[in-house]
Each structure stands twice: as structure tokens, then as C-alpha cells.
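For this view, one protein chain was removed and the others were kept in their places.
Right after this comes chain A.
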Amino acid sequence: MTVMTRSLPRFGGFSLGMIKLELRRLARNKRTVIFTLIFPAAFFLLFGTSADYKTEQVGGGNLTGYVLVSMAVYGAMLATTSGGAMVSIERAAGWSRQLRLTPLRPYAYIATKIVLAMIIGAVSVAVAFAVGAVSGAQLPVSAWILCGLLAWVCALVFAAFGLFMGYLLPSENVMQILGPALAVLSFAGGLFVPVDQLGSTFATIAKFTPVYGVGELARYPLTHDGNLWLAALNVIVWTALFAAGAMWRFRRDTARV
């Protein structure tokens, strides 16, 4: 190939081929698989499938179904966060520097990570729902679909969170920090225990934490309960904040070298 006939790849290097290879690598990572696919399903089986949960009605389904949606949200969160946080591991390993020696544009790299985060998020929700369906969770058909979609789409906020943290914390073990942090946020946001059981002060604070909105939105098709607009606002504001944080760190990272 001569000097003159060379050309740049399309879309800044964003490609299906890269996504496929990255997915293969992710599937090989036992920690990711356990965290994002097995944990949420196991939590659901532990906390959501007692006999009285199965008989207690919530909306058009049962309490087991309610817990299932919450756990699906939790799984999607873990999945998208770890997807975004991949940049941290790759920066720590110096891989980002290696990628600078290719035509891959930084924005195409970020886009690839977001797509990957959303793919594993979707798989996580699907696995949790499959386990739920055979373990006594009952939801109206519309809620199976809408709750699943919302749990997945709203987890985008955590893809942004993962990216932000991935650029903020250059560590190989970033998920060891973020895993517990997400568990705390899930408690604070009423994902494990409904916020009104935590006392009124806590319930008020909970509404401002990032998990609250996602949980409320995802369960809405089942419960038709709570303030939809407030929940949506929560998701939008946190997504914007985390995305801005990620952009800020990302720009610094790109400018440095």
C-alpha cells in the first residue's frame, strides 16, 4: 500500500467487529459474569421467592414480580457500570495508549464502551427475567415488557456513571470499589427495601439519590404508583451529571498526551 492510497476507517473506527471481540473478552471475565448475571438472579431467589411474597398482590402481579423488577434494575446497573468502568482497567493497563496508535477516535472508543455496557445490561435483565419467570414471579404481559425495557434503558445512567468513575479511578480493581458503592446506592434509592419503610427523612433523601429514579420508573408499569415525572427528572439529572463528569475527565485524559 502506498503513501497516497491510505484512508481512514469510517465512524472513527467504531465497528461491529470491535464490539464482537470485546464481548468475547467480557464473557471470558468470570467476575463480570458473576457480578452481572448471577448476583441479581441469586438475590432475587433469596429475597423475593418466599411463599407469602408469591401470594401478595402488587399491581397486576405479585410481590415476587416486584422484587424481580428491582433485582433486574440492580443487575442492569451492575452490568452497565462495569461496562463503563472497563476504561479504568484499560487505562491502568496502558491499553488506551496502545489504542492511540490506531485510527480509533476517542469518541468511537467511548461509544463502543457504551454499546457494550448496554448489551451486557440487556443480557443481565433478560437472565433475571428468565429466572423470575420460572420461579413464581407474576407480572402482566405489558409489565414484563415495559419493566424490562425501562430497567434496561434507564441503566444508561450507570453506563455514564461507570465511564465517569472509570476515568476518575485508574485502577485495575475499580469494580471492587464500585460494587459496594452500588449496593449502598441501591439501599439508599429504595431498590432493596422500599423507601417509605426507612422513615420520612430518609425517604426524602432517597429521592435525590441516583438509583431511586431508575427503580421507580422501572416498577411503574407494574405498580402505577409514585411520581413518574419526579422519577424521570431524577434519571435525567443524574445521567447529565455523570455524563458531564465523564466528558470532563475524558477531555483531560485526551489532552494529556
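Everything below uses one rule, namely that a contact is a pair of C-beta atoms (placed from the backbone, for glycine too) under 8 Å apart; a residue touches a chain by one contact, two chains touch by 3 or more; residues count from 1.
Going forward, contacts and distances are computed from a predicted model.
Asks: Since a chain is absent, check the UniProt entry for it and pick the matching name: "ABC-2 type transport system ATP-binding protein", "Ubiquinone biosynthesis protein UbiU", "Electron transfer flavoprotein subunit beta" or "Molybdopterin-dependent oxidoreductase".
Replies: For the chain not displayed, UniProt's protein name is "ABC-2 type transport system ATP-binding protein".
Asks: Per the definition of touch given earlier, which of A:13, A:75 or A:166 contacts the omitted chain?
Replies: In the complete complex, the chain left out is touched by residue A:13.
Asks: Of the residues A:55, A:102, A:173 or A:227, which one touches the chain left out of the display?
Replies: A:102
Asks: Counting contacts across the full complex, list the positions on chain A that touch the omitted chain.
Replies: Chain A touches the chain not shown through residues 1, 3, 6-9, 13, 15, 17-18, 21, 24-25, 28-29, 90, 93-95, 97-104, 257.
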